[in-house]
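Shown next, in structure tokens, is the structure this report addresses.
The block that comes next holds subunit A.
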Amino acid sequence: MDSIRQALAEIVGEEHVSTHPEELYIYSFDLGTTEPHRPDYAVSPRTTEEVQGIVKLANKEKIPVVPLGGGLSLAGIAVPFKGGICLDLKRMDSIIEVNEKARYAVVECGVSQARMCSYLEKHHPSLTHSEPGAPGSATVGGNIAIHGQGDLAQPYGFNSDMVNGLEVVLPTGEVCRFGSCAIGASWFTLHPLPDLGLFLGWGGTTGIITKISLRLFPRKRIRGVGLFVVEDEELVPEIMYKLTQTQMAEDIIAFSQAIPPLVSGVQHFTINLAADSEKELEFKQEIIWDDTLGEYIRSGAGGFLGFSRGLDRPAVSKTSDWRKGGGFEYVGSIMPIEKYPECYRRGREISERHGIPYTVLGRCIGIAHAMMFSWTYAFNRADAETVKQAREALHETDDLVLELGGTIWKPGLYGQKLVIERLDPNTLNLMKKVKQLLDPNGIMNPGNWEVSQ
Partner candidate 1 sequence: MTLLDYKYADTIHRCFRCGYCKFPVNWMDVNNCPAYARFRMETYSCGGRLWLIRAWLSGEIDWSNHLAEILYSCTACKNCEVKCPLRFNVDILNMIIAAKSEMVESGRIPSSVKEFLENIQRQGNPYGHSRVKRGEWMEGTEIEPYQGHDLLYYVGCVGSYDDRAQEVARMLGKVLQKARVSFGVLGNDENCDGNEVSKLGEETLFEMLVEENVAQFKKLGIQKVVTLSPHSYNAMKNDYPRFNGSFDVMHYTQLLKSLISDGRLDVSAGFDAVVTYHDPCFLGRWNNEYEAARNVITAIPGIQLIEMERNRDSTLCCGGGGGNFYIDLLGGSERSPARIRAREAHAIGARILAVACPNCLTMFEDAVKAEGLEEELVVRDVSEIVAEACGIM
Partner candidate 2 sequence: MDIIACIKRVPDTSEADAIKIDGSQRDIQKSGLAFKINDWDEYALEAAVQIKEKLGGTLTAVTVGHQEWNDILRRALAMGADTSIRIDRDVASEDPHIVALILKTVIQRLPHDLVLFGAQSEDFGSGQLGAMVAEMLGIPHATLVVSLEAGENKVHISRELEAGTLESYMIGLPALLTIHTGINQPRYISLGGIKRAMKEELQVMSLNDLGLSVDMLVPMMKLERLELPLQGKGAELITGTPEEAAEQLAKTLKGAGIF
């Protein structure tokens, strides 16, 4: 009997460990174009103590541990490149505490975005969190680990900026706490204790986030989406800039896509507004549509396509079925807003060259401080050629991001290499030291962010 499997079964229970080919097959893929790699064990722990036990065992046996949330990063970050233990964290899904006064929630890493939304709607209707618009099965832990952004990015920045505290299992098995909770106080703030932010953006190679305190924000009674369209992409930066000037919007996204054909080549804006009263809404509408966007509407450069109340979850998965192919992957970047026109034009060019209908999107982060710009490439899972085309387009887009002066958001292996090559040598050196310090046996999600070679 495989002694490691036996040890794992003792930690999490017989039913939550598998070496069956079926589990190893499913956990070898993510949903994008990354080549699959089979883990040796699929394990789904329920508590931090179980995660600790697993990590300590991994150190003893020198086998990799690969943390996995919803598995929707679409960049292969949770693909077990060097085999080992695939750690499905979705059973760690309890909502521990919601503090209305200080507007924060303490949750386990595996809580899904959908559950977070429906729980707050039902039990704390005055609060909301920055929901990333990914499929509902994406987890809160996974999203902040990749510096995700959500529908409150414009006023409040990256989701990872909204962290009040973390509980992390280090690669050597110790449990650490960061933020006010580390001194036994409540989880209300991450700062001002000495900053040890070593677990966000590292692609799960420096530790396993098990608990998060996430800032919440007021959920206004009325929430809706205004749709605005311009033909000339050159106008997008200035429009986005002006919109942020009003500080009235909750989320500003500019996007353009080839499908359906009648909208191809045109730039759309979705502008999320929220108000506690009709008066407040009317006031905001007036400032946005008359004072700010009025000139474009009057000059015919742009058009107001209406305002609809309610924020139903965008079914982003639909893009995977455009070509009945069951798949898409996208490159995300953090770009200066003024680069939108070039990103759009070059993106279209790459898509057309690879025979893929283009889909680009720029979400404003902060007060026009930056935008998350993404290029999405759909492919047909049953047609290897389209997968190859999509993979090539993705790599070309990684290059494009750096060429245009942006940085890749949640890069896959290819993108990571590009970033590491350009990284300041002293910074890179410090990252190596941090990695060696935290993960002496190199068991934490090896293959990703290979800085230590």
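Everything below uses one rule, namely that a residue touches a chain if its C-beta (ideal position, glycine included) is under 8 Å from a C-beta of that chain, and two chains touch if they have at least 3 such contacts; residues count from 1.
As a selection rule, all candidates are chains of the complex that A comes from, given by their letters.
None of these values were measured; they are calculated from a predicted model.
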{"item": "Touch-positive candidate for subunit A in this complex, from 1 or 2", "value": "1"}
{"item": "In the complex with candidate 1, residue positions of subunit A that touch it", "value": "15-16, 18, 20-23, 25-27, 29, 31, 42, 44, 70-72, 88, 90-91, 93, 112, 114-115, 117-118, 122, 135-138, 313, 315, 317-318, 320-321, 324-328, 380-382"}
